[in-house]
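This view holds just a subset of the chains, kept in their places.
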Amino acid sequence: MQNNESFCNFAIYKVGYINYHRNKLTKEKNYNMNTFFNARDLGDITAALAEAQEVKRDRFAYQHLGKNKTLLMVFFNNSLRTRLSTQKAAMNLGMNVIVLDVNAGAWKLETERGVIMDGDKSEHLLEAIPVMGSFCDLIGIRSFAGLTDREYDYAETIVGQFVKYSGRPVFAMETATVHPLQAFADLITIEEHKRTDRVKAVLTWAPHCRALPQAVPNSFAEWMQAAPDVDLVITHPEGYELDPKFTCGATIEYDQKKAFEGADFIYAKNWSCPGVTRPEAYGQILDDYHKWSHWTVDAEHMSWTNDAAFMHCLPVRRGLIVTDDVIESPRSLVIPEAANREISAEVVIKRMLESL
Amino acid sequence: MQNNESFCNFAIYKVGYINYHRNKLTKEKNYNMNTFFNARDLGDITAALAEAQEVKRDRFAYQHLGKNKTLLMVFFNNSLRTRLSTQKAAMNLGMNVIVLDVNAGAWKLETERGVIMDGDKSEHLLEAIPVMGSFCDLIGIRSFAGLTDREYDYAETIVGQFVKYSGRPVFAMETATVHPLQAFADLITIEEHKRTDRVKAVLTWAPHCRALPQAVPNSFAEWMQAAPDVDLVITHPEGYELDPKFTCGATIEYDQKKAFEGADFIYAKNWSCPGVTRPEAYGQILDDYHKWSHWTVDAEHMSWTNDAAFMHCLPVRRGLIVTDDVIESPRSLVIPEAANREISAEVVIKRMLESL
């Protein structure tokens, strides 16, 4: 009775509050979007992109959907862009918003059963999560990878428990392995700025002084592969291979210069070792970052491309990921890309509201 | 001039901003609910329970009451359920909500007069509280017991000062000695789940590894005694006697098994020594909690009852207060009980708005 399956069989949840809502959610709707983690959750990507432009033309046109509906935003980690853009999107839709900052140190949740909770964990997730679900209609979760246990991170344990026990639709505001609101905003931005029907996008690793999660590159790769008109090339030093379930057969080119040739969009990002080809190094920086300073995207790098636009999810460390002149150039899209976070969030929340 | 009485005679408050509002509040209204700390503040409990069901049927029916009204929620201590449910209730009523997290360490208030404030306290409560009152219509306060000075805690010093100097209706979001929004939600839950007209409710102490306040058991006892159809039995080891002003003559049974016999509802909760029979031990754990592990509510305990429902205010430490199988059983009401916190808060705030 301590395995995952047993969670689903708790009588309290089967007969109680949660399943009432689960059943409600299975009713037929235009969409039935109960979770948002992957590109496939949006269904037809072309239709979703068209909807994004519709929302952008009048972001206040759907306020009837959010009336008397409450979004709960749960942050286990800090946030600037996601906090502001998601809150703004929900308010555009007429929702009430409650922001809950969980100080990981102050409020630890027990996740095991059969435990005597006499340590530092004062509440069990099996109570905390359904309670949170009681006071809202939608839940957004930010919960970063710990980067020490690949299996735990890639199982999306925390977020999965919110899906199972909250009784509410749940969307990712960056989880251990995905950041779909960012990737959707990236795709909207590429569609707005592309100069040809078909484009070449390059996801390039760049050096960084700290070990960073793989959520952004994972989602970027997945979404570019899901887009109908993007050819994706991924370039990084050996050992940084992303999980194939996200790259979906994309071309990997270890020679950064070759990768950049003919590119229409350069998407720079650092990530720590995903543990695919080097499982023992999961979550680590493989070499001192000074060794890879020639991978920092500068004007020479951009000269190899087809006058590519420069993209980054922000925050970005200048001098490591990209030089001042590239990020400040007319071909830099970092600000409109961030601004589109409001649009991607609004489409997702709108669809979840329509699915209630 | 340093006694409590002198506070009422400050000329600034007699002629000034506060009394203007005090006078306004004495106008005749359907209710005149200016404070919410005790069961008697609700008046007729049966009527209040009926109103709770009315609110629950359509929690958005009273939004005209909250239009252009602002609730200020002041937290001197952490909160999950209370923060979410009270905010939700106020938004249901169409109010604006401002949440103020007072880090007790960072913002210390001077409470004495005649002091040269050259220490770590940068503001006097006699300024801070009327200022907070200036920018809102209702105030909710969370301020836990310090558990070191019984007289100070049971005098409800902090909250009393908000009542005196804020010029606004004030309700408890758990104070040093009471948690009436919880007790009201508990009573709503009992009414919804009772199988007979008259029920036996048992408040049982259970072991815990930390010293906890008495606010929840105090209010539960008080509210059960105020309910027209509940017979209350309280059980705990000797030394944990609650203050008689809350238990109001309830039966105390030191034999937990005898207490459980015939019970329809088991309400488990730990509390530290209330200092009634053992004043010298106020706020302390009387014995190592391992000694009382046979008081943890498990399946055998529940077998002594009349197929009782299990209740707890949450957060709960499993393995100390209750076992996994009991809290997860079909007879556990912890989740609907928490969900009813939105309803109890909405009734209270609704009545306060009607009393403005």
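Every chain is named by a letter (A and B) in the order it is written, and numbering of its residues begins at 1.
The rule we apply is simple: a contact is a pair of C-beta atoms (placed from the backbone, for glycine too) under 8 Å apart; a residue touches a chain by one contact, two chains touch by 3 or more.
Computed from a prediction, not measured in an experiment: that's the story for all the values here.
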item	value
Whole-complex copies, counting every chain including the 2 in place	3
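Everything below uses one rule, namely that only the chains that are shown with their structure count from here on.
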item	value
Inter-copy rotation, subunit A to subunit B, in degrees (Cα atoms; steps of 5)	120
In the complex, subunit B residues that touch subunit A	60, 78, 80-81, 83-85, 87-88, 91-92, 209, 289, 314-320, 324, 327-330, 332, 334-336, 338-339, 342
Complex contacts: residues of subunit A adjacent to subunit B	10-13, 15-18, 68, 70, 72, 96, 98, 100, 106-107, 110, 113-118, 122-124, 126-128, 130-132, 134-136
